[in-house]
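Accompanying notes for the structure given below.
Removed from the display is one protein chain of the complex; every other protein chain stays in position.
Showing subunit A:
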Amino acid sequence: MTEPSVGDRREHIAPAPDAAALLTAVAGGDEKAFGQLYDLVAPRVFGLVRRVLRDPAQAEEVAQEVLVEIWRTAARFDPGRGSPTGWILTIAHRRAVDRARAEQAATDRTLKVGAASVDTPYDEVADEVTGRIERQQVRVCLDGLTELQRQAVTLAYYQGHSYPQVSQLLGVPLPTVKTRMRDGLIRLRDCLGAEVPA
């Protein structure tokens, strides 16, 4: 069995082979290329932001910020550090989480609302999974995590909770949460890397 290289692992996240070429053109100020890039990635950006924020109106606002940010900073994309889609999703997730935290701080001083959904984060994920092959893959891989790893990773990623919040929600010490997030992601990485054909 051959170990897939880091490069292979990164490639497969891109939905189309030419995202990199489009991004290069966008970095050069090509608005038409940006339109194509938009068509390629907007559903993923909007989907992710909406997944984290839940409110469609807010999600639309943040998705717009993210897409404009991609236009603005396209020249910063460094292919040595990941795929174009990965870079875009990283921006999207960060913005969505920032917004979720701002909302949380403004409206929800306690963790009670979050606590109510503690039991279901993974089920919610499963609900939205509708059979695309790659989704199945991440789902299968999530199943390979321990319960605590999965909870720690999904509470942070899908609900925008900070690790101290996750620690409170799950009632486990901070160092444990940090470790579970890390080894959960490592297991996820290895699983995705191993199962995706090059």
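Here, a contact is a pair of C-beta atoms (placed from the backbone, for glycine too) under 8 Å apart; a residue touches a chain by one contact, two chains touch by 3 or more; residues count from 1.
Methods note: contacts and distances are computed from a predicted model.
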| item | value |
| --- | --- |
| The complex's invisible chain, by UniProt name, from "ATP-binding cassette domain-containing protein", "D-alanyl-lipoteichoic acid acyltransferase DltB, MBOAT superfamily", "3-oxoacyl-ACP synthase" or "Regulator of SigK" | "Regulator of SigK" |
| Subunit A, residues in touch with the chain not shown (by the definition above) | 6, 9-10, 13, 27, 29, 31, 34-35, 38-39, 42-44, 46-48, 50-51, 60, 63-64, 67-68, 71-78, 81-83, 85-86, 89-90, 92-94, 97-98, 101-102, 105-106, 109, 125, 128-129, 132, 134-135, 137-139, 141-142, 153-154, 156-158, 160-163, 166, 175, 177-186, 188-189, 192 |
